[in-house]
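A quick write-up on the structure given underneath.
A single protein chain has been omitted; all remaining protein chains appear in their positions.
Lettered A and B in written order, each chain numbered from 1.
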Amino acid sequence: MFSSFMTNAWIVATIVAPVAGVVGFFVVLRGAAFPAHAIPNSAFAGAAAANVFGFSALLGLGAFAAAAAFGIATLGRRGRNDAVTALILVLGLAIGAVFLSSSSEYEPQLYSLLFGEVLGVSTTELWPVAGLALGCIVATLFLYRPLLLASTVPDVAEARGVSRYGMELAFLLVLAAATAMTVPVVGALLIFSLMIGPPAAARALTDRPPLAIVLSVCIALVTVWVAIASSYQTNWPIGFFVGAFGAFDYGVGRVWAAGRRSRTVRKRGREGDAPIDPSMVMA
Amino acid sequence: MHWVFEPGFFSSEPVHVALVIGGIAAVVSAVVGVFTVLRGQSFAGHALTDVSTAGGSGALLVGISPLLGFVGFGLLGAGAMDAIGVQRVRGRDLATGIVLGAATGLAALFLFLDTTSGATTGATQQILFGSIFTLDPSEIPIVVVFSIVAVGMIAALYRPLLLASTDTDLAAARGVPVRLVALGFMAALAVAVGLSALAIGAILSTALLIGPAATALRLTNRIGAALVAAVVIGVGVTWLGVLLSYDSYYWVSDQNAVPVSSLIVGLVFVAYLLSGLPAIRRLTGRRTVMVVTEAEEARLRGQRVSSRAAVRSDGDSPRSRRVL
Partner (left out) sequence: MSVSLGGRQILDNVSFTVGAGEFTGLIGSNGAGKTTLLRVILGLQHPGAGRVLLSGRARRRRTASVGYVPQKVLLDPDTPMRARDLVGLGLDGQRFGMPLPSATRRAKVDEMLKAVDAERFADARIGNLSGGEQQRVLIAHALIARPRLLLLDEPLANLDLRSGQEIIALLHGIAVEHRIAILLSAHEMNALLPVMNRVVYLAGGRAAAGTTDEVVRSDVLTGLYGHHVDVLRVHGRVIVVAGPQFESDDASEPDGHDPIIHVS
């Protein structure tokens, strides 16, 4: 599986995983799983448009992803955030469907946009992807402090001059960029699962934010590598393995967190001070 | 009226089927959707659409009835979401995402096996985008039955569901089994979504679930009015979409049936945006307060609205009668 034929696949996965790990840390922190799913899906319309009108798919994806990000941030301000996200998602898909309907041989491209075609990456594509990946990571780290503040204690952040809306928009735009960059190479499904499974596991393993990001990246790398290897061995689509292993990562995180919680309660019980019962915060 | 209703509209059978099934799906989606949006579970609603379609791909592969695949998988997914993510609001979001990711992975696998086994070409497109115009009239009875089931579940759960959705603590205090109600709602959602995903396609399913409901809730505070408004809007945009699509001759060939769904989605989105206009807001006189009227809430709480009720330990709500 390490033939030159597969080299690009390994390289691209190794580039994409850190982005997923870094951006995903904040996706999980902010409870932004829905936008993380909605933005790549509505970005697909851009790829379909690019296919019809003959311009760069990356441009199409980027434009539609950014539009979706903007829509979610702005419309979601006043209305119910999750309802707005759902509407933007379906609008993106619907627009994409319109472009799709004008070309009949789109099936394989559609499949690969959604589920990934890691093996089809050419060497020339690697450099732009690497560059964009670096850009996304740098952007996220640039936003680190105010985003962390706005994500955990938004009222306090607002009082300090960190605009809640500003941070939401900035974050969603970075998410859009990460999405636009990775969807053509690994598919919408894969990037989504990588952005939520590994960070969910990472946050259970450590209490410190920077360490959680590092762990998130590591787990994402391992996850995607194992997925590639499995896909190669069974010939099944890589998207399936990433979905499955992402769920596994999440499960490990849950189990670990539960174990840690019971250890904490026992320890605190001895000191006579009870933590807030998390199961009381019902949806 | 010639230019509005193109010749043959009312006599065309596919149009009849589309209007009937689309209409039913719109009604069910609207009713379930109001509660979905109210409970902030739009993500779960959408995720279940994708989960259902994964089930549909699996059904295609194994050769069992698509309905079984859609609804069955949907129920499984709903159960999984409920089991792993009920506790915290953010935790629920993540759990929904994980289930969605895993289910879509399965869909990838099923579709891959579908195409390699040579069962169908264009399976992805068909499953994902479906079409409201390629429905079989014989499916109408099944659609009706499952619709009644879904709406019936909501009706049965109505009062406890309403209370649990607007004020969880109060519901728990009054002995409402909140967890069970949540599970029951998820089941109803799974049935409604599975049904509509099969009948009208995954995209449209989510749009009709969330769109009219969200629009209705922007227009009114009262749950009864919201339900009615959502149904009216949902059926309205669906029928209008069918009409417009027919008029523009888009659906002449099978291939180009997809734009119908897109049209309806577009209308849904426009309706939502329109409801946000200041003019419309002034028209409906909507205040930015609660969903349930005082009288409805008092009935739910089994109390008379009186000054004595004001001396409560839960502090002051804007609707309480305390003055100090």
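Following the convention adopted for this analysis, a residue touches a chain if its C-beta (ideal position, glycine included) is under 8 Å from a C-beta of that chain, and two chains touch if they have at least 3 such contacts.
In this text the structure is predicted, and so the values were computed from the model without any measurement.
Novice: Among A:Ala50, A:Val129 or A:Ala157, which residue is in contact with the omitted chain in the full complex?
Specialist: Spelled out, the listed residue whose C-beta touches the missing chain is A:Ala157.
Novice: Residues on chain A that touch the omitted chain in the whole complex?
Specialist: Contact residues on chain A toward the absent chain are 29, 141-146, 148-149, 152-153, 155-162, 202-204, 206-212, 257, 261, 264, 271, 273-276, 278, 281.
Basically, only the chains that are shown with their structure count from here on.
Novice: For chain A versus chain B, what separation do you get between their C-alpha means, in angstrom?
Specialist: Comparing mean C-alpha positions, chain B is 25 Å from chain A.
Novice: Provide the residue numbers of chain B that touch chain A in the complex, in ascending order.
Specialist: 37, 39-43, 45-47, 84, 86-90, 92-94, 96-106, 108-109, 111-112, 121-122, 124-125, 129, 168-169, 172, 178, 182, 203-204, 206-207, 209-211, 213-214, 217-218, 255-256, 258-259, 261-262, 265-266, 268-269, 272, 276
Novice: Which stretch or stretches of chain A touch chain B in the complex?
Specialist: Touching chain B: residues 28, 31-34, 36-37, 78-80, 82-87, 89-91, 93-95, 97-98, 100-101, 104, 106-107, 110-111, 114-116, 189, 192-193, 196-197, 200, 236-237, 239-244, 246-247, 250, 254, 278-279, 281-283 of chain A.
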